[in-house]
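Mind having a look at this structure? Questions to follow.
Here the complex is missing a single protein chain, while all its other protein chains stay put.
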Amino acid sequence: MELFKVDVLGRDFLAVAQELVLLSFALGVLLLGVILKGDRRRYTGYVALFGYVLAFLPLLGAIGRGYEAFSGMVVLDPFSLFFKVLILVVGFLVVLLSLDYTSREGIAFGEYYALVLLASAGMMLMAGAAHLVTLFLGLEIMSIAIYALAGIMREDARSVEAAFKYFLLGAFASGFLLYGMALTYASTGALHLREIEGVLAQKAWLTSFPLVLVGLGLLLVGFGFKLALVPFHMWTPDVYEGAPTSITAFMATGVKAAAFAGLLRVFFTALPALEGHWRELLWVLAVATMTLGNLVALRQEDVKRMLAYSSIAHAGYIMVGFVAATELGRAAVLFYLFAYAFMNIGAFAVVALLGRRGAPNTLLEDYAGVGFKHPLLAVAMAVFLFSLAGVPPTAGFMAKFYVFSAAVKAGYYWLAVLGVLNSAVAAYYYLRVMVYMYFREPKEGLQTGYPSFAGAVAILIALWGVFQLGIMPSDFLALAQRSVQVF
Amino acid sequence: MSLGEVIFVVICLVVALGALGAVLSNSLIYAVFFLLLTMGGIGGLYIYLKTPFLAMMQILIYLGAVGVLLIFAVMLAGPFWRRPKERGPFLKGVAGLGVSLLSFILFWRVLRHHPWEVGPQGEVSTSRIGRAILDRYPFAFELISLLIVASILGAIMLGVLSRQGPPKAEED
Partner (left out) sequence: MRRWLREQFDRYFGSDPVRLLFALGGLFFATLVVLALLYWVVGKVVTAGLEAWGWDLVRLLLGLLGVMVVVFGNALFLVWAERKVAGHMQIRIGPKEVGPYGLLQSIADSVKLLAKEIITPRFVDRPLYLLAPLLIFVPCLVAMVVIPFDARLQVRDINVGIVMILAFSSLTVLAIFMAGWGSVNKYSLIGGVRSISQSIAYEIPMLLSILPVVMMARSLSLKEVVEAQSPYWFVLVQPVAFLIYFVCAVAETNRTPFDLPEAESELVAGYHTEYSGMRFSLFFLAEYTNIFIVCALATTFFLGGYKGPVLPGVVWFFLKTYALIFVIMWFRWTFPRVRFDQLLNFSWKFLIPLAMANLLVTGGLLKL
């Protein structure tokens, strides 16, 4: 009897090659952090950055392939590749943004970057999961790393609060997710996503038994927490506000992308037979998420909190594409996630660069007159905010356009109308920041800004992304469409 | 009813009792011990599922490791001994009861009406579990080690780094 059915040199390892690169760099960075002393520990960040660049390499061998590896635990297909690239880009930008931010806040340890790399690896595993076990393990690796990262500024009470809140609620959500998986297994007898689909297709009568539906609901709760959909969003503002800004950017883009990857995978690969059930449910969730996120964001006086609520609202927009459930809808989800990653990381990068040690300067008042003190940063911020609001010719506009047109084409007129109305409301609070930046007198004696070359590079890349996806979106949309053809 | 069934019912009662005690007791240390009672009872249920190895692992991990860890946490958390009883508002209790009743009825109906299939018979031997881990799930097995690395790293980050004191203030 053959013990290890792993093909040692070939395809199995190619399927997780990117994760392996990130992991080896995570361990390397950890060791380096121990060897280097004092201020020199910030060099670990550059090593981590190199790791992200290197992790792009295995892509070359993986493009266009589609197979399952490790006896069906992970899958390498265009869909997982798309998300892996997205996660790598997010990780790259976050590390770039962290380089000076962490030295400023005194958290530039090897462990910081090791955890970021580990979290990225977990996200990639979620995107490539073909099995509920892999999905859950990927989610947990990501979550645990992020819990620790959220609380990394131990002297800051808000950071500790953020970590604690996120951890407790996240553990609960993991419990829900696991329970949902258990019930799905109990009812179908399968953990492999395609097998679940097969069982549900074969025994159609199963879909009307409530056990499957309870499992579905619990899965949705678990994912809803990571996505911050509305009834499960309570943790978001406090955690986003308290966590270090670089990590907030990571949470808002990376975690969301990975959770959406998992959700798409589970719902479209394993549970398409239940589509009739979950579409209506997600419709309601999408509307509630958009509306509540936008309405509460209107009243926020803190830019990080405002961006937190805005990220809730954006999850709602993305759900619109999900509800449409057509190929265009799914492609729109992927497109939106990529566009959102660029504009959101950009916005958070500006927020990070405007702060100083001990004075994060995230209140709206602190932004008064920034347009004249830091003209370049302010222009970048304006672009990102325009993009978040959905103004052409930015990525945000095209993303919203695709999502809403997918909804219209699928016959969800009301959903599209509500989405557009919401975008109109959202413009108010994004523009409010700009009003403060350009039309208010700067506060006396307030020092803002922290020079960072790496941060500037991150902002430039994000700017490029926002315009690239905004002006020439069709190639990218075609790529997204090819990626979702696996379903 | 054979003796085996009687003992099965007793174990189920122990599990339920432990769960209730863990939720309702007003002292943290009692809650922990009631929780451990539940965990031990679940170990007993595994024996009825013919997996003695898992039963022992349940006891080893949940009573030996997790239980001890919980107790450690309780001790570090502070003096909870004979804490005054907290009385929440009446409505809270009613709401809690309502939710539990509702979910009980839901699960009762769901489990009652599901067309269960009888699984494979016979004892699940240790070597079968070992083969499952190394044959079908080696990847998941390795991922768990990764999860542990992340957890340890996180714990070190939050625990050890805080002892170093605040870093030096920035100079302008």
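When the chains are written out, they are named A and B in that same order, and each has its own residue count from 1.
Note that a contact is a pair of C-beta atoms (placed from the backbone, for glycine too) under 8 Å apart; a residue touches a chain by one contact, two chains touch by 3 or more.
What you see is a predicted model; the values in this text were computed from it and never measured.
Trainee: In the intact complex, which of the depicted chains does the undisplayed chain touch?
Mentor: Its contacts among the visible chains are B.
Trainee: Looking beyond the chains shown, say which of B:V9, B:L24 or B:L60 touches the absent one.
Mentor: Spelled out, the listed residue whose C-beta touches the missing chain is B:L60.
Trainee: Applying the definition given at the start, please give the residues of chain B touching the unseen chain.
Mentor: Missing-chain contacts on chain B: residues 3-4, 7, 29-30, 33, 36, 47-48, 50, 52-53, 56-57, 59-60, 63-65, 67-68, 71-72, 75, 81, 123, 125-126.
Rule of thumb we're sticking to: only the chains that are shown with their structure count from here on.
Trainee: Let me have the rounded angstrom distance from the C-alpha centre of chain A over to the C-alpha centre of chain B, please.
Mentor: 30
Trainee: Under the stated contact criterion, what part of chain B meets chain A in this complex?
Mentor: 106-107, 109-111, 113-115, 117, 134-140, 143-144, 146-147, 149-151, 153-158, 161-162, 166-170, 172
Trainee: Which residues of chain A touch chain B in their complex?
Mentor: 3-6, 23, 30, 70-71, 73-74, 104, 106, 109, 111-112, 114-115, 118-119, 121-122, 125, 131, 133-134, 137-138, 140-141, 144-145, 147-149, 151-152, 154-155, 163, 187, 189, 209-211, 214, 356-358, 447
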